[in-house]
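Apart from one protein chain that is not included, each protein chain of the complex appears where it belongs.
Take a look at subunit A:
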Amino acid sequence: MNAELPPHMHPSRSFQGLILTLHNYWANYGCAVLQPYDMEVGAGTFHPATTLRALGPRAWNAAYVQPSRRPKDGRYGENPNRLQHYYQYQVILKPSPPDLQELYLGSLAAIGIDPLLHDIRFVEDDWESPTLGAWGLGWECWCDGMEVSQFTYFQQVCGIECAPVAGELTYGLERLAMYVQGVDNVYDLNFNGREGEEKVSYGDVFLQAEQEYSRYNFEHADTAILHQHFIDAEKECIALLAAGAVRPDGQPHRMVLPAYDQCIKASHVFNLLDARGVISVTERQSYILRVRNLAKACGEAFLQTEAGGFQSAREAA
């Protein structure tokens, strides 16, 4: 496939070429290629296409890029490896296919990583998200000692056992791109694969944003307002779940997705507060627990929807 690509689309030259190659690969497999979720999240897992769709009995295969925000990781654009905003490439296959490892290795081959030239390894790394009440077993995938992906078999999400189990692949796109492009500084990545005046670098796109958001995350975010946002989001989430709850006539839950948005919001606000350093060690635990309770309630409500495998009384009859 690579041979047919024009040079500016090749993953070893172009950040967007890397993304498009992965899109192609997983589209060919049969995934629904989705677009990023339009909210601030800490990782691709938060996208409802993963968190919620991992629940319930229905098969589901999807792939998408998710911009991810980790306010604490901001370095004002001065660290060549750390960003407060970066891209994850997320694949979720449910149930996990028997050849998931081979599929993953195939995707590495598609972006030009030759497993007889590079040392690819699956190193134990069990994944857990305390805020989502989720955990799974899997590995960090190493390429020549660098962690380039996370590979997880979800066992539980929103505190609910996964049945069937989904396989989740998360590629750290910037790291992978730095590897295949052979650059040491993320801001030097070639974004569009062009050269000379036409070239757009990762720094051209994101350096200013990293500087500005670092200022915001660490210095200027108004913690009183954020705190209020957290409380509001929590309240709204609970209210929406109550309002949409399954009615006596057996109709499914009617408002899980808007409620889950509020859960996502609360989680991001918590991350911002954390970056501002205003959350003590003991408070931290209680915030995490509050977000987890929202996630659990959303997960349980999702099972009461059609996408979650719910059959209304009439259907079942």
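Please note the rule applied: a contact is a pair of C-beta atoms (placed from the backbone, for glycine too) under 8 Å apart; a residue touches a chain by one contact, two chains touch by 3 or more; residues count from 1.
The rule is short, and it goes like this: contacts and distances are computed from a predicted model.
The complex includes a chain that is not drawn, and of the options "Glycine--tRNA ligase beta subunit", "ABC transporter permease", "RNA polymerase subunit sigma-24" or "DNA 3'-5' helicase" the UniProt name matching it is "Glycine--tRNA ligase beta subunit". Only one of A:20, A:146 or A:307 touches the chain withheld from this view, namely A:146.
From the options A:137, A:205 or A:278, the residue with contact to the chain not on display is A:137. Note on the undisplayed chain: of the listed residues A:162, A:177, A:221 or A:266, the one touching it is A:162. Considering the complete assembly, subunit A touches the hidden chain via residues 57, 59, 81, 95-98, 101, 114-124, 126, 136-139, 143-146, 153, 155, 162-165, 167, 179, 184.
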